[in-house]
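Have a look at this one.
Showing just some of the chains, left in place.
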Amino acid sequence: MAAPLIGGILDQIIEAGRRLLSQQSSPAAPVVDLEALCARVLARRGEATALASASELAARLERLTPEEELRFFHTLAERFGADRERVLAAAEAYRKDGNPAALRKLGEAVEAPRQELLRRLNMAPGGTRVIVRLRERLLGHLAEEPGLRAVDADFQHLLGSWFNRGFLYLERIDWNSPASLLEKIKHYEAVHEIANWSDLRRRLAPDRRCFAFFHPALPDEPLIFIEVALGRELASSIQPIIDPEAVPLDPGKATHAIFFSINNSLTGLRGISFGNFLIKQVVLELQRELPQLKTFATLSPIPSFRGWLASALDGQPGLDLEPADREALAGLLQRPAVDAAALAPLRETLTGLCAGYLAGTLGGPRPADPVARFHLGNGARLERINWLGDVSAKGMQQSFGMLVNYYYDLDNLELNHEAFAEEGKVALSKELARLAAAKPRPKVRPNDKTPAIATGR
Amino acid sequence: MAAPLIGGILDQIIEAGRRLLSQQSSPAAPVVDLEALCARVLARRGEATALASASELAARLERLTPEEELRFFHTLAERFGADRERVLAAAEAYRKDGNPAALRKLGEAVEAPRQELLRRLNMAPGGTRVIVRLRERLLGHLAEEPGLRAVDADFQHLLGSWFNRGFLYLERIDWNSPASLLEKIKHYEAVHEIANWSDLRRRLAPDRRCFAFFHPALPDEPLIFIEVALGRELASSIQPIIDPEAVPLDPGKATHAIFFSINNSLTGLRGISFGNFLIKQVVLELQRELPQLKTFATLSPIPSFRGWLASALDGQPGLDLEPADREALAGLLQRPAVDAAALAPLRETLTGLCAGYLAGTLGGPRPADPVARFHLGNGARLERINWLGDVSAKGMQQSFGMLVNYYYDLDNLELNHEAFAEEGKVALSKELARLAAAKPRPKVRPNDKTPAIATGR
């Protein structure tokens, strides 16, 4: 591709512009501050000058100290936001006149100039990458600095438009992929850690599949990726899947495709959704490659079950439990670590609570678990809770070792999706429907409006 | 690359969604009208459903009759524009409160829903292409339907963001490029027609260069391309350059790079500027490949000189001419075709008028010629007017056979650009400065504020 060609040229253009800028400023001129530099980028004089300024801005933004960074975001908020007076005047003009030109002027007044600033920053080589990283840092401030939310809204608007699905492409990742890319997969995998290259190699063996979405401006960044294990049954435990010593299955003999890990890589793209689309494309791609595959399902974590249970026992929302169970659960939650033996007596209780938690019959009206919301939103069906499905420390910590299967049946995906999106109905297998309907029942906030419906086998 | 992979899959997803949609509608349901289809795309229920709707919309939009097309644009204008009441209410809320949330709500109210519609249309396979073609047709209506300008503003806004220069890549085009691409070059070349493949092959011979900008979503479309002749002097005539029988020069011996044709391909991207950037990149790329090149200049047409002259003789703006000249010029303008012999007596007069026209000293304050504005805006210098530079019928028709050289000197480009952009000063060679300063002088609208300045040799 032309990347190297254009890259080298851009560097030269920028250098030319930089020389020009430095000639224009007097020798003793102080270093321009960030706000002035932003203003200069927006002033847009010569192309090369503008590009040099944008590039200088990009470089500066990559080197900010935490304090400078926060100050910069405030500058964006306060100095490069919409001008209230101008907005009000334009609104008034539109109220009086109402023609399209007045509306357009109002639109221009309402758009914060920082949007154009970001568009120009994007013209610098590597600009897209800088903007994504900038937003990652911005997100880290939002909790404490709610005033920056409007700035983030502009980032999200632009990135959402640029990372429109029409511009993404899907690629398979395997052991022939560049090592530098595989290193990122290893790094970004957050569901089931990849400890080393042997681990990684096993995850890319002939009975595994890995797919990612890429964007042309970040060709080395797998924006979102999914890992799939090919097997002969609905997997109930993660340990055999990620065991680096497991003997690979002939993929031609597989009947089940188990999605066991989905990861978004770039924090800076949070809120730009790719995932619900990826999983369906991968199902279709696998059907094409291996027509004998019959079942497509996940083996998924329940990341916040323990946290929810702790709150629920505390009375939020409140659970209708036998006192003995309540006591045993409370004891469990106080332990720093739990093992299979300690869990065994509580198997029925925990499984039932988990079913209610995932189905949204406990703590609803809608499921509180983010993974459940993601798959149910895609139209998947809650299929099975797997006791001791993940006996790693993390699995025990998050969900007392339980994992859950979501079942992807392309024929029902859309109907399930509609029922969930519009009526809040959760598609459940018969087993899950039974579990979720059983006691313990929630004491408060009965969730009458979202009855779990059994749609599965 | 993943294009075929993703392509096939998208087709299947769309097909699945389409089946779903057709199941939902009753057998006798009438075909959905375009407005309802747009509304459905915006309603965004299931992913596959949404994508199927977007894809159906894309397919429908490609088959519109001229009447349907116009009706569709009016639908976009009237039914998918901003809601006046909502805008006014949001403006009022912002006036009263003024917090960022109120401003964001105002921004959302002001943005026409057709923008989101276009973003979703872009998710369909080939969506970007459909949108670009749609805008091409929209542009054809603007003159007669000024009410559609607001619709076009939304197209331009989105396309401008998506075709941000940071997403473009430069590629060299030569005789090893795909025939399907070369066929487009042949088709889109509008400055000096490419009559056949022998012509085309000569334009891509070892002493020629051709570069184009591409966008990843339209990888087979050269958005803008430039043709360069390598030679040993400042070219004064186009005919030797495009002569298919000309013997190629060893590129290692060239000292001059002459840009003799720049073309924008896609009408649908009008107003999204790439050109001023392309030419500088190409200069740098040529310097890298052939360090011995010393001079970078154009050999450019003066497309509207004749039209301007006709108006000027007519009194708009009015020219201070000798009656004999005036009469001779009027006679010339009445001829259906002119030849060298007929022009010879008027050489001095025409050259002088052309110099004033290009420099903006006649008919100013700024140069009226679009090509002149483009190169001067880039920071080039008006170098030389070439008598009988283009003796083709078209060249004779447009500018009595005259062509002009614009000189690209990277060291002065930015200063010239600034002077032109901010003060309207036109960079002129000594020769041009002399010509533009000579009589005939304009009678009316003396252009005191933009004195032509001689910066060249």
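Order of writing sets the labels: A and B. Residues in every chain begin at 1.
By our rule, a residue touches a chain if its C-beta (ideal position, glycine included) is under 8 Å from a C-beta of that chain, and two chains touch if they have at least 3 such contacts.
As the structure is a prediction and not an experimental result, all values here were calculated from the model.
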| item | value |
| --- | --- |
| Size of the entire homomeric complex in copies, 2 being in place | 4 |
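Methods note: only the chains that are shown with their structure count from here on.
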| item | value |
| --- | --- |
| Geometric centre distance via CA averages, chain B-chain A, whole Å | 39 |
| Residues on chain A engaged by chain B in the complex (per definition of touch) | 1-3, 5-6, 8-10, 12-13, 16-17, 20, 45-49, 81-82, 84, 87-88, 91, 94-95, 98, 100, 103-104, 106-107, 110-111, 119, 122-124, 127-128, 147, 149-150, 153, 158, 161-162, 164-167, 169-172, 214, 216-217, 276-277, 280-281, 284-285, 288, 378-379, 410, 413-415, 417-418, 421-422 |
